[in-house]
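Only one protein chain is missing; all other protein chains are in place.
Order as written gives the chain letters A and B; numbering starts at 1 within each chain.
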Amino acid sequence: MKNYDMPIFAVLIALLILAPMAIYPVFLMKVLCFALFALAFNLLIGYVGLLSFGHAMFFGFSAYISAYTVKVWGWPTEIGIIAGTAVAALLGLVAGSLAIRRQGIYFAMVTLALAQMVFFFCLQAPFTGGEDGIQAVPRRPLLGFIDITSDLNFYYVVLAIFAAGFLIIYRAIHSPFGQVLKAIRENEARAISLGYHVDQYKLLAFVLSATLTGLAGSTKAIVFQLASLTDVAWQMSGEAVLMTLVGGMGTVFGPIVGAAIIITMQNYLAGFGEWVLVIQGVIFVITVLLFRRGVVGEIAALATRLTRRSEP
Amino acid sequence: MYDFIFQFLGVSPQALFGQLLIGLINGAFYALLSLGLAVIFGMLNVINFTHGAQYMMGAFGAWMLLHYLGIPYWGALILVPVIIGAFGILLERLLLSRLYHLDHLYGLLLTFGLALILEGLFRKQYGSSGLPYNNPLPGGIHLGFMFLPWYRGWVVLISIVVCLATWFMIEKTKLGSYLRAATENPTLVRAFGINVPRMMTLTYGFGVGLAALAGVLAAPIYSVNPIMGSNLIIVVFAVVVIGGMGSIMGSIVTGFGLGVIEGLTKVFYPEASNTVIFIIMAIVLLIRPAGLFGTPR
Partner (left out) sequence: MRWKALAVSAVTAFAAPAAMAQISDGVIKIGVMNDQSGLYADLSGQGSVWAARKAVEDYCKTAKCEKIEVVFADHQNKPDIGSTTVRQWFDVDKVDVVVDVPTSSVALAVHNITKEKNKVMLNSGAASSDLTGKACSPNTVHWTYDTWALANGTGNAIVKTGGDTWFFLTADYAFGHALERDTAAVVEKSGGKVVGRVRHPFPGQDFSSFLLQAQQSKAKIIGLANAGGDTTNSIKQAAEFGIVQAGQKLAGLLVFITDVHALSLQTAQGLILTEAWYWDQTDANRAFSADFEKANKGNKPTMVQAGVYSSVYHYLKAVHELKSDADGAAVVAKMKSMPTDDALFGKGEIRADGRKIHDMHLFEVKAPKESKGAWDYYKHRATIPAAEAFRPIDQGDCSLVKK
């Protein structure tokens, strides 16, 4: 079967380049940050079969790091983002080496508990500003000359970061490394018997996922000029799961679609006030019961059925 | 000698005994909740994320019975677990049972979504600042080292009784042996003419009933509000992980034990009392990945 991923990606990027003409750029930036978050999360659930319920720790903690280094230490924006990403990678290494010892539901519980520890740390550590978070993070010129105080300029920077993140993940899952990951997902025992150091592969995937989640979190901190407890709370991990699930686990574009749907919903349903939580829950339940492949997965399945029918 | 130790620790023996007792009381809640989770997990292999919401519904159930029907606490103690348990059975039959043939993760995701819905509905209806529920057993007794409210004593008592009864039922009775056998090998048990799906349904209902019972017990002492469960459930997850998932005795012992440890932390280093359970969890996982009482599988 022919692979249409790259042409689709090109069309997507082209659309995103034009999008600010019709859609509010801050909103788009938010979607892109969460899309990258969901893509990184999907790397684990979709390709290694590990459901992490603690990815908020990477997302939120990196946001704190980049906000703090840029605001308090006056680091340049790009270094702040890199610092946040690097810290997330380290945290991923520590959390990962603990968590990958278990599988399935156990893995989910362990990641959840680790994320809770990070949450309480962020709540109490003086540098995070407690409940107020780190506010009014400046948007300094990127690389010293790109003015990012304009939302439109910064939008294209975020788009570039997003595209880079996407390509890294895409490369990873279509490399021999990715093939081994899939083998582990399908049958771990066989992968071990074939001589693969399964734990090392899993750990590497975990760290990669944490790193890219960190990239999304650090970028988000600069976009919104703040880092707060919301981003480390366990509900945030739940949102990443929701986005990926709705878009389609283990599909290349699913997390992007899922993030777009959920963020749009949160923003435009804000008028429904009290109902937002219920609506989210209903979507969760319906997706799990009826559309387990997610939006993209269902479309892909439909496309396959149609092409099969047309080529008897 | 003992005096010296207490002086060294900076607390009086009275204070220490008091805190130990309080830890035990909190442990009673952990034990009841983690027991429900463990029963459900052991039988259905589902992590019941709705457990916190069902605990919350238990507390609200007690309030509703009192407020709308005038049924007092003691009636609620029996009625609410039955009603909420029946609601759990409905959920299992209509939704959860459709997912058994899939990866267990889908059960987790479904119950997570259900938790959001339930919490949202209660917020919508009752607001979020909470509802009043008066203490049915006011007063207490001076134990010398502390004032023990009657109600707290009652909580420990009932929770120990319920926990031990559950353990006895599952580990020592014929019904329990069917249950355990069905977990190991459902096909074989079905071949003996036992209705396995019905057993799973009833187990889920029972686990949910335990959560609701904990909710009723909590209503007079904790704030009755829609988010009371979501804060607690994460801690209870950690308790279950430490005890070894699915182990009945493990969750009971760990529940009480961690309550005591948490209580001691509140005396010596209160800032860490929220984190201590998670730190213990990390250590336990490093040394015994299957949990203290769990068997690796």
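We take it that a contact is a pair of C-beta atoms (placed from the backbone, for glycine too) under 8 Å apart; a residue touches a chain by one contact, two chains touch by 3 or more.
Everything numeric here is computed off the predicted structure, so don't read it as measured data.
**Q** Could you tell me which of A:80, A:96 or A:133 touches the chain that is not displayed?
**A** Candidates A:80, A:96 or A:133; residue touching the omitted chain: A:133.
**Q** Tell me which of A:175, A:200 or A:267 is the one touching the absent chain.
**A** Among A:175, A:200 or A:267, only A:267 touches the chain that is not shown.
**Q** With respect to the chain omitted from the figure, which of B:43, B:56, B:76 or B:131 is a touching residue?
**A** In the full complex, the listed residue that touches the missing chain is B:131.
**Q** State which residues belonging to chain B touch the missing partner chain.
**A** Given the touch definition above, chain B has residues 12, 15, 18-19, 22-23, 25-26, 120, 123-124, 127-132, 134-135, 138-140, 146-147, 149, 151-152, 220-223, 225, 227-228, 231-232, 263, 266-267, 270-275 touching the missing chain.
**Q** Counting contacts across the full complex, list the positions on chain A that touch the omitted chain.
**A** Where chain A meets the chain not shown: residues 24, 26-27, 30, 120, 123-124, 126, 129-133, 135-136, 220, 224-226, 228-231, 266-267, 270-271, 273-274, 276-277.
We take it that only the chains that are shown with their structure count from here on.
**Q** Averaging only over C-alpha atoms, locate the centres of chain A and chain B and give their separation in whole Å.
**A** Distance between chain centres, rounded to whole Å: 32 Å.
**Q** For chain B, which residues are in contact with chain A within the complex?
**A** 41, 45, 47, 95, 98-99, 102-106, 108-110, 112-121, 123-124, 234, 237-238, 240-241, 245, 271, 274-275, 278-279, 281-282, 285-286, 289
**Q** Within their complex, state which residues of chain A touch chain B.
**A** 51, 98, 101-102, 104-106, 108-110, 112-114, 116-117, 120-121, 124, 234, 238, 241, 245, 274-278, 280-285, 288-289, 292
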